[in-house]
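Okay, here's the structure, questions in a sec.
In this view, the complex is presented without one of its protein chains, the others remaining in place.
Moving on, here comes chain A:
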Amino acid sequence: MQSITTFFQTLIDGVLIGGVYAVISIGLSLVFGVMHIVNFAHAEFLMLGMFIAWFAWAYAGIDPMLGAFIALIITFFIGMGMQRVLIKPIIGAPQVAQIFLTVGLLFAMENGALLLFGADFRSVSTSYQTQALTLFSGESGRILVPLDKLYAFLMALLSGASLWFFLNRTSWGRAMRATSQDPMAAKLMGINTDKMYMIAFGLGVGTTAFGGAVILPYITASPTVGSQFVVLMFTAVVLGGLGSVAGAVVGGIMVGLIQSFSALILPIQLQNLTLFVIFILVLALKPEGLTARRRS
């Protein structure tokens, strides 16, 4: 009986955190899907989103769940500008140039934040942080749903659904998918592909920043917080298939579950090791992703 409650508790924890991983990873997948560029600096936008939400909370008293929208808007425009100046010149360039431009960006952003904000850890305090819903309570133990994680999960769900709606039900979304499939043909159909690239990059980093902001109630912000999420993010995206937005959702939830279940059997320091091993194995065995559909 004890093990059953533990199982369900682990399952719930895994899904809740996995939902947030999904949203963080969607942005990365979107950027790759549309521009065919692996953005190594992507996790830094998560850090940026956390800091924007923290400043909004500290100076204007805005709850991180609402601050997330501010983070989304600000990073959307930063992303559009960055795409224009830095990413556009390397679309179609040799991969070594693409890899190292974004790796350079990673160091510039991480250490730029260190120079600007200092190495302090910053956290918020909210009324719901310490509260939890009790789903089940009995002799064998309790199953709890922490409210901060639940809210973050719901916000993640909201942003994922909005992005899905944008991509699949609006004309801009259709134009973006067309650009991703065949930029030349899209251009011939009158789509401004340069604009689509800018919006895709802006949305990609914005979504990730949004995901960063909603986890602020239970993860402290610091300039190096991005590095905790890099491998996680890439594992989620690779599990789901690079470039597939729906795959990133599946991948994110799988990563959440892998993490919470491996914590049951392994010491906490080795939690990420499981992820690394799965990551390398998936890359090797099925680099197109576990959810990949056969394309003609």
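Criterion: a residue touches a chain if its C-beta (ideal position, glycine included) is under 8 Å from a C-beta of that chain, and two chains touch if they have at least 3 such contacts; residues count from 1.
What we mean here is this: contacts and distances are computed from a predicted model.
J.: For the complex's missing chain, which UniProt name, "Na+/H+ antiporter subunit D", "GTP-binding protein", "Branched-chain amino acid transport system permease protein" or "Dihydroxyacetone kinase DhaL subunit"?
T.: "Branched-chain amino acid transport system permease protein"
J.: Could you tell which one of A:A132, A:L257 or A:L283 touches the chain left off the display?
T.: A:L283
J.: Which listed residue, A:L157, A:V231 or A:A246, touches the chain dropped from view?
T.: Of the listed residues, the one touching the omitted chain is A:V231.
J.: Touching the hidden chain in the full complex, which residues of chain A are there? Just list them.
T.: Its contact residues with the unshown chain are 38, 86, 89-90, 93-101, 103-112, 114-115, 119, 223, 227, 231, 234, 238, 242, 267, 269-270, 272-273, 276-277, 279-281, 283-285, 287.
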